[in-house]
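Only one protein chain is missing; all other protein chains are in place.
By letter and in written order, the chains are A and B; residue numbering begins at 1 in each of them.
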Amino acid sequence: MDKFQTTSEITGERIKQYLAQGKRFDGRKLDELRKIEIEVGVSKKAEGSCRVRIGKTEVIVGIKMGIGTPYADSPNKGNLMTTAELTPLSSPRFEPGPPRFEAIELSRVIDRGIRESKVIDFEKLCIKEGEKVWTIFIDIYSINNDGNLMDAAGIGAIIALKNARFPKYDEKNEQIVFGELTDKKLPLSDNIPIAITAHKIGDNIIIDPTQEEEDLSEARVTIGFSDGIISSIQKGNSAPLSFEEMEKILEIVKKSWKNIFKKIEKFLE
Amino acid sequence: MATENKRKVVIPGEVIAKGDDFLPGEGTEKTDQGIIALRFGLAEEINKLIKVIPLSGVYKPRRGNIVIGKVENITFNGWVIDINAPENAFLSLTEVPRYVNKNGLDEFMDIGDMVVAKIWSINKRGIDLSLKSRGLGKIDEGLIVKINPHKVPRIIGREGSMINLIKNKTRCNITVGQNGFIWIKGETIDDELFSKKAILFIAERSYLSGLTEEVEKWFEQNKEKTK
Partner (left out) sequence: MAAKEFKRPDGRKLDEMRPISAKVGVIPSADGSAMWKQGDTIAIAAVHGPKKMHPQHQQDPSTGQLRCNYNLMSFSVSDRARPGKNRRSQEIDKIIEWALEPVLLIKDFPNMVIDVTIQIIQADAGTRCAGINAAALALAHAGIPMKGMVSSVALGKLDKTLVVDLNKAEEDFEEGEGATDIPISMISDGKITHIQLDGKITPTQLKEVMKMAKKACKEIYEIQKKALKESLEVKKNG
């Protein structure tokens, strides 16, 4: 890989020195997010979709509904499948080809955050017990990577779910009539899971890193959080975290959830 | 300036001038329809010669260029340097103007270190760098900013007017590599970031005429932000 695409060591030193003064290159506080911009309904063919921009980072998330068979151990529950493509569109670091580890991890972390928060009532996705259930597909595409794709994807996933409507279902032929959406929303509770990732750089903890900052991340923790309840955690990268650091991360995540929720609230109705 | 006013944005294939009065220069071609642009950029006519100044594209190394690069590998007799070109460049031990222990090349420059160097030769074997000139050498500390290499001339300005303006206003030392990498070193990180901001402001507007005025205005508006 072209080494020039990563933050140079001397710039990295400056970023760390500045963090130690409690400051970041773009003027943000350590626990401050970049500007979030959201647009819903960006793909008419999807049952639900949105574009999320955090600073210059951009993802598009779409929801498709399908008919599947339930798992044997949950015959009255629908299915959820989450995929992520880190497209070569979005960064010279992403090559075409089968999904790399980053894409697999991203989709799994987002999937767990959604699933475990119980925001989706899977029983309401049952069409015929043991035979036919709805499957929700959440597909995430990176459009531009300037750091923190994870949190952009997580916000995109929950907003796209909220934006989605069931397609028309032909009960006689037991199939979906595509191209016609009903008014019926997906069975979602008011528990809004938001994935928030904190990064350890030197002795500092920050959220929402730019690409330049993310390159310096020694460890990261993504927490799926919904109003006071943690439903998923993923620690990434090999640097260990002290007890105090983990406590600090929890504080920042708690605060950030409220912040982000306020900013995206109007897209969750 | 009179010549700047004649600049016009053109796209590939666009006819810039018709008839036999003009000569096709860099980035253009003469066809049956007239002189056409061979890339997206600014068309400029000076003494009947038409050329297109590109606004984007990759860095093409040229002999004599000052570049900023990153040490990618160390061999038995020198350093392999990434200079933001498709080919890596090589800095031979013999092109370092001081004694370096042959068994300890990494003590002088290690992998990941950044260096200001000059291209002294380009041939079939590759690009050769030298440190044997004033202002060249390993970068100890500061900020590295990346811009498109085609915007470098605007950052430097006529006879260095633009870069001197930035240096004066931000009190930083600035070294501009022709390959689009710029090294800023100042008293404080705030000064360096102010410099970086000014450079990015210019890079984003490199196609404007009367840019110096715009930049002076920008400094006027942003001066309170520095200490």
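As a working rule, a contact is a pair of C-beta atoms (placed from the backbone, for glycine too) under 8 Å apart; a residue touches a chain by one contact, two chains touch by 3 or more.
Worth saying up front: this structure is predicted, and the values here are computed from it rather than measured.
Asker: Would you indicate which residue among A:F25, A:F122 or A:Y141 is in contact with the undisplayed chain?
Answerer: Missing-chain contact among the listed residues: A:Y141.
Asker: Using the definition of touch stated at the top, determine which of B:P12, B:G135 or B:G160 touches the missing chain.
Answerer: Counting the whole complex, the residue in contact with the absent chain is B:P12.
Asker: Where does chain B touch the missing chain, residue by residue?
Answerer: These residues touch the chain not displayed: 9, 11-14, 27, 29, 36, 38-41, 54-58, 86-87, 150, 204-205, 207-208, 214.
Asker: Tell me which stretches of chain A touch the chain missing from the display.
Answerer: 2, 42-47, 49, 56, 58, 60, 62-64, 66, 83, 85, 87-92, 95-96, 98-99, 137, 139, 141, 143-146, 178-179, 211
Keep in mind that, in the parts below, only the chains that are shown with their structure count from here on.
Asker: So, what's the distance in Å between the C-alpha centres of chain B and chain A?
Answerer: A distance of 38 Å separates the two centres.
Asker: Please give the residue numbers of chain A that touch chain B in the complex, ascending.
Answerer: Going by the criterion above, the answer is residues 2-4, 8-11, 13-14, 17-18, 21, 25.
Asker: Along chain B, where are the residues that touch chain A in the complex?
Answerer: 70, 72, 82, 84, 112-114, 139-144, 189, 192-193
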